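Sharing a structure with you now.
One protein chain omitted, others in place.
Then we have chain A:
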Amino acid sequence: MISLRHIHKRFGAVTALDDVSLDIGTGEVIALVGENGAGKSTLMNVLYGLYQADSGEVLVKGQPVRLRSPRDAIAQGIGMVHQHFMLVPTLTVAENVVLGREPSRWGRMDMDRACQEVAATCERFGFKLDPRARVDTLSVGSQQKVEIVKALHRGAQVLILDEPTAVLTPQESDDLFRVARGLAAGGRTVVFISHKLREVLSVAERVAVMRRGRLVAEVRAANTRPEELAALMVGESRVPLAEAQTYHPPGGEKLLEAKELRARGEDGRPALQGISLEVHAGEIVGIAGVDGNGQRELAEVLTGLRTLEGGGGNLLGGPLTGLTPAEARRRGVGHVPEDRLWRAVVKAMTVEENVALGRQTQAPFARGLQVDFAGRRERTAALLKAYEVRPPDPEVPLQALSGGNQQKVVVARELDAGPKLLVVVQPTRGLDIGAVAQVQAKLREARDKGAGVLLVSLDLEEVLALADRIYVFFEGRVTGTFTRPEFDEREIGRRMLGTHGEEVAHG
């Protein structure tokens, strides 16, 4: 139905797409996989009219078309659901779906008709959504469905889903896969952009693999193993996926003993409602949970960035109450925060200045009241080399580095301080496979050297791969604790949704 022919796209000196040709048939689920930077999103953005190809053409039903904007793409029956939803949180489902093409009567929006139309679309494709519900009251999974309904409502025949499961629980993902298969069975086409290989193989019929701007392979999902796909993606014959891991019993010294922690979130609502947990030396403790269930606030409390409102405990030989960021660092807490550019680094400063951040008063970064330029340069150069940061230049502004290399700088800095307890939040989000493997290896290495690691990640696969013990968070409470090797993905998923002990409701 759609053919991309010899698409080329360059950004400055970087070739993002190099002679990519891909046919997308009717009624199939096709997956597009590749590392970050491989060109998956760029290719789909060309198809959705967000980028214009430098050369090559797009054919829809055999006819060449010009896609200069998403408007053109939508007119051709192409819809896209972005990783970050483009919904107005304070509007209702119906309002969001009809936004931009509202049915009106006498110049006023006809809300009843909008609701009827949206309800009809939902019914036609088998979605259970209340058109009058406000979007910000919905779960992430339901918000994603609103996005899909929005695209279908505009007549999308081809639906592009960009990393759709990144924010979903396993149950919500399964639900999404069912939806995708249903749409394909009904004659629509679903294009799945992902780098989670197992789920790709379970949902798609055909998988297109991209590497460094080229389409390197197209395979049938039915007779392909994840290892083969991974090898195609990175271009090497053998790639350690989630490497086999042995359990490290918590034999070490107790670094953190938190009791009944209570704190409010940024919006003033109670985020931690009585969290108790422990971290010992020499173990990785994973926090699993759907986004917004108190994980972020826990990390902030432990690093002195958020005020504790109740509960307390002991952190590295001192009280948790009244902790400041400076005091946390003094006691030996390292922190890899979630929002790198906001909280971990100062992007306009140089790499070496960022490496000094947090230890700017200590050797080798300071001598007396002065900055120790030579010491700082030397230490930074050594770290950049050890962590294979590209480019290994201490003097460039940090913002000149790619996201993965920025994250390596942050991890290098925090581990170089020799932390006793390392609080890491979403350490590999947005990194390519190479960087992910390296960051994860460094976390394991820190653990093996006797540090305690508290890992918060929304990617359950990552928590399962790294953690020795797991606490599951739901609405600011611990709803389950698991110890390797008794990790039960299904059970963890249920506890992430707070539905353990009851029937899991699909909807």
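Everything below uses one rule, namely that a residue touches a chain if its C-beta (ideal position, glycine included) is under 8 Å from a C-beta of that chain, and two chains touch if they have at least 3 such contacts; residues count from 1.
Criterion: contacts and distances are computed from a predicted model.
**Q** Among "ABC transporter permease", "Sugar-binding protein", "Sec-dependent nitrous-oxide reductase" or "Sulfur carrier protein ThiS", go ahead and choose the protein name stored in UniProt for the chain not displayed.
**A** "ABC transporter permease"
**Q** From the list A:95, A:117, A:162 or A:297, pick the residue that touches the absent chain.
**A** Residue touching the chain left out of view: A:162.
**Q** So which of A:143, A:428 or A:479 would be touching the chain we can't see?
**A** Result: among the candidates, A:143 touches the missing chain.
**Q** Touching the left-out chain: which of A:83, A:137 or A:202?
**A** With A:83, A:137 or A:202 as choices, the missing chain is touched by A:83.
**Q** Out of A:21, A:104, A:307 or A:361, which is the one that touches the chain we can't see?
**A** Looking across A:21, A:104, A:307 or A:361, the contact with the absent chain belongs to A:361.
**Q** When the complex is taken as a whole, what residues of chain A touch the one chain not shown?
**A** 9, 11-14, 16, 36-42, 45, 50, 82-89, 135, 143, 162, 213, 303-305, 324-330, 335, 337, 342-349, 353, 356-358, 360-361, 366, 369-371, 391, 393, 396, 400, 402-403
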